[in-house]
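All protein chains of the complex are present and in place, except for one that has been dropped.
Labels for the chains are A, B and C, by order of writing; each one numbers its residues from 1.
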Amino acid sequence: MAHHRYTPTQYHVAIGSHAPVLRVASGDTISTTTVDAAGGDASGAVVTAPGNPQTGPFYVEGAEAGDTLSVKLDRLHPNRDTGFSSAALAANVLDFGYQPGFGDDVGRATWRVDTAAQTVTLIGPQNRLTGKPLPLRCMVGCFGVAPARGQAISTATSGEHGGNMDYNGFVEGVTVYFPVLVPGALFHIGDGHALQGDGEMDGTGVEVSMDVTFTLELIKQRTIGWPRAENATHLITVGNARPLDQCVQHATTEMVRWLVAGYGLTAREAHMLLGRLVRYELGNMFDPAYTMVCKVAKADVARLRS
Amino acid sequence: MAHHRYTPTQYHVAIGSHAPVLRVASGDTISTTTVDAAGGDASGAVVTAPGNPQTGPFYVEGAEAGDTLSVKLDRLHPNRDTGFSSAALAANVLDFGYQPGFGDDVGRATWRVDTAAQTVTLIGPQNRLTGKPLPLRCMVGCFGVAPARGQAISTATSGEHGGNMDYNGFVEGVTVYFPVLVPGALFHIGDGHALQGDGEMDGTGVEVSMDVTFTLELIKQRTIGWPRAENATHLITVGNARPLDQCVQHATTEMVRWLVAGYGLTAREAHMLLGRLVRYELGNMFDPAYTMVCKVAKADVARLRS
Amino acid sequence: MAHHRYTPTQYHVAIGSHAPVLRVASGDTISTTTVDAAGGDASGAVVTAPGNPQTGPFYVEGAEAGDTLSVKLDRLHPNRDTGFSSAALAANVLDFGYQPGFGDDVGRATWRVDTAAQTVTLIGPQNRLTGKPLPLRCMVGCFGVAPARGQAISTATSGEHGGNMDYNGFVEGVTVYFPVLVPGALFHIGDGHALQGDGEMDGTGVEVSMDVTFTLELIKQRTIGWPRAENATHLITVGNARPLDQCVQHATTEMVRWLVAGYGLTAREAHMLLGRLVRYELGNMFDPAYTMVCKVAKADVARLRS
Partner (left out) sequence: MAHHRYTPTQYHVAIGSHAPVLRVASGDTISTTTVDAAGGDASGAVVTAPGNPQTGPFYVEGAEAGDTLSVKLDRLHPNRDTGFSSAALAANVLDFGYQPGFGDDVGRATWRVDTAAQTVTLIGPQNRLTGKPLPLRCMVGCFGVAPARGQAISTATSGEHGGNMDYNGFVEGVTVYFPVLVPGALFHIGDGHALQGDGEMDGTGVEVSMDVTFTLELIKQRTIGWPRAENATHLITVGNARPLDQCVQHATTEMVRWLVAGYGLTAREAHMLLGRLVRYELGNMFDPAYTMVCKVAKADVARLRS
C-alpha cells in the first residue's frame, strides 16, 4: 500500500490511452495536484490549455478490461485562495426565447476560497451576493478511465468511462467505481469545484486548482456498465447521456443490476425497493452529455436483506 | 374564513371546466375525501372509473385568469388501512432491451398503511420486503386548476395547470401555487400516495384514498407561468413536459422569474444564486408529461437580500 | 351517400366532446369552410378567437370507441386570395444561443394566394423573396376526433386523436384514419395552410381560410393506436409527442402493427421491410407535441405479398 506523490508536468483534455505518468499497485494511494478548468495552477498561472485538463493517467498494475477500478477520494483540498465561475445560467437550461435581462454577457465571477473557514465568498462582480460567505463543498468535476477501442474522449463530456460528470456528490470520502476498459485502467483526474449547484447550470463550479489524494483499488472480474459510487449512507449509480431521460434509464438499470448482482436482491425486490424509496439527483445539464444520479440508502438495502 | 365539509358524489378523470361542487371565498378551508387512483374509496369499494379521479372542482369567488391560487395542504390522511402499488419499474425508466428477469408481469403489491405508527408495510407479494415497515410519507399525486381555452386535460398527465405531477414533495404543510386560468380557478384534487420514491418509477405511490383538508387563498393580479410551492425551508418551482430537459428549463426559468419579481433579486443575482446553490428533484418520469422540480433555500434568498 | 353542406356559426379551440353541428352517416360527404389559424374567414374578417379554430364537430352515426374513422380529403381550396405567415424560424428549432441577426422581431409576412396559377407569392415584407411565385401546396394543419375520458385537447397540440400535426403531406386526395374514441367520433377540422415547409419551423404555413370537402367513412371494429393515412403511393403512420425520438417510436410501432394486422405480413417481414426501405418525414417541430411520419411504399408491400 504505497503512497505515491506525483507532480504533474503535462495534462490531457481528452481521456484516453495516453502514456501513463505513474504505475501503481492495487491499494496504493496517490497525492497529486489538479489545475482548474482553465488550466490555472496553485499559483494562478495558466500552465496548460483550457478545458478541464486532467492529471494522469495512472496505470494500475493488473487491471484488465472487465475489472472495476475503485477510487476513494481521500482528500480534495483547494490549493489557492481564489476561484472563478460564470455569472449567468446557460442558455440550454432556460426556456427558449427567455431573455436574461442583463444582455448576452455571461460574465465571470471571482470567489475567495477559504479552506480554514470552509467558505466560498464572491469577490466580484459587485451585487448582494458579494462578501457573503457560502459553504465550501469541494468536489471533482471530471475524472475517469481510458475508454475502449482506442478512443480518447473530450474532457468536456462524459460516458460509461466517467469524464465530465460534474456531480456535486463526488466529494471527499466518497468511493467511485469505474469500469476498467483498457489495460491498467489509466485513471485521469481534474476539474476541481469549490461550490457547485445541482446541474452545473452556469457551466461552472467555482473552478479551483486542488491538492488531491486518492486510493486506487482493483476489483478483479467484477464488470460494471456505468460509474457507481458509495458514500457513508448511499449507493449511487450514474448515467451520462442526452436527454436527461436517458441518463435516468442508464442509472436506474445500473442500480437494479448492482442490487441484484452485488447485494443478492431478486430483480423483483430491487424493482419494488426503487419504486418506494429511490432518489435522483441532477449531475449536470450543461455538458454535451448530461448526468443523472440514482441513489438508494444502504440502510434500506440492509433492512431488506436482514 | 369558513371551513367547508364536502362529501363527493362524483369524480372527474380530466381536469377542466366542470360544474363546481362548491363555491368558496378566498381564505376558506375545505375538508373532503379523495378516492385512490383506481377509484376506490375509504371502504375499499370502487365508486368511480379509474385513472386518478379528482374531487371537485371548487370555485373560488373572484378568481380570474391572471391571478394565482394558493393551496395550503393542511392535512393529508389515509382513510383506510391498505393501499396498492405496482410491483415493477416502468419500461421507460430502464434501458431499451433491459429484461426485468421476472417476465412481463408488472404485478400488483398490497400494503398495510398504519397512520398511528406512520408506516407502510408490504403485505404481498411475499419477498424480503414483506412485513418490514417503511415510513409513511403522504403526498398528493394529482391536483390543479382548470386549464384555459376550454381544455379538459387527462388526470394521467400534467401541464401549466398542475395535474398529475406525482412529486413526493407535495406533502402536508406545503403551500402550492397554481396559475388561475379560468373564472373561479376550479380546483381539483385526488390521487393520494402513502409512499412514493422519486420519479414514481413504477407508476404508483402506494395508492390510497384520503381525508384531505386544504385552504384556498386567492392572490389577485399575480401571474405565474408554472406551479410553484413553498415549504418551511424552500421555494419550489415545477416544470411538466417531455423530455426531462424541458421540465428543467421550465422550472428553472420560473424560479428566476419568482426570485426577480417576487423577491426583488436582479436577474444577475438570481442567476448567480442558482449557479451556486440550486437543487433539483425528480417529480415523475412515468406520466405522459414528466416533472422536474427546482428548489432554492429560503435562507439563501434571505441572506442575499439582507 | 349524402353530400352535406354546412356553414359554420361557431368554432372550437380545443378538440373535445362538444355538441355536434351535424350528424352524418358513414360514407357521407361534407362540404364546409374553415377559418385561418387566427380566426379569419373568407372575407378576411376575424370571426372567432385565434388558435386554429375548428369547424365541427361532425357526428358519424354508429361510430363507437374501438372503431376507425376514415377521412378522405376530397378538396382543400383557399377561399380568399391572401394568407399570412411568420417571418422568422422558431427559437426551439435553432441552436441555443443562436442570434437571428434581425432582433427578436418574429415579424409577419403577407402572401398572395393564387389558386388559378397554383402559386403563393410574398407580398411583404420586402426582400428578394417578394414577388417570386412559389408553388401552392394546400394542406390541413389541424384536424382530428374527440379524445377519450372527457378530455378536450387544445388545438395548439396533438396526440393519438390527431390535432395540430402540421404535416405537409395531408393534402387533397389523401385518406386519413383516426381512432374513434367517443360515440360519433366527433370529427373537427381547421387550420388550412397554402404552403408549409417540413416541420413548420416558423410556426406557420401561409395561413388561409378554406373551402373543404371531405368524406367520412366508418370502419367498424378496427382499432388503431395513432393516426394513419394513405395516398396514391404510400402507407403513412403518425406519431405525436416530444421529443422527436418518441414520435418516431410511435409512428414506427404503428406501421409494424398496420403491416402485420392489415396486410398480413409477419412481424419479421415487417421489420425487415422497414429496415431496408422505410422513409420518415418531419410533421412539425413547433407545437407542444412534435410530429414525425413513417412511410412505406405500397408497391413494396404489394411485392412482398405477391
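FYI, a residue touches a chain if its C-beta (ideal position, glycine included) is under 8 Å from a C-beta of that chain, and two chains touch if they have at least 3 such contacts.
Keep in mind that this is a model prediction, so the values were computed, not measured.
By the touch rule given at the top, the unshown chain touches A, B, C in the complete complex. Only one of the listed residues, C:Asp67, C:Asp202 or C:Asp287, touches the absent chain: C:Asp202. Think of the hidden chain as still there; on subunit A it touches residues 12-14, 16, 51, 147, 149-154, 241-243, 246. Residue-level contact of subunit C with the missing chain is found at 85-89, 92-96, 98, 100-102, 107, 109, 120, 122, 125, 127-129, 132, 134, 195-199, 201-202, 204, 206, 242-245, 248-250, 252-253, 256, 260, 265-269, 271-282, 285, 290, 292, 303-305. Remark: the residues of subunit B touching the chain excluded from display are 90-92, 96-97, 99, 104, 243.
Convention: only the chains that are shown with their structure count from here on.
A complete topology is adopted by the chain contact network, contact being made between every pair of chains.
In a homomeric contact, the two copies may use the same or different surfaces; for subunit B and subunit C, over half of the interface residue numbers are shared, pointing to the same surface.
Taking each chain's centre as the mean of its C-alpha atoms, the one that lies farthest from the centre of subunit A is C.
Centre-to-centre spacing of subunit A and subunit C amounts to 47 Å, using the average Cα coordinate of each chain. The geometric centre of subunit A is 33 Å away from that of subunit B, both derived from CA atoms.
Mean C-alpha position of subunit B lies 34 Å from that of subunit C. Of all residues in subunit C, those touching 2 or more other chains are 243, listed in ascending order.
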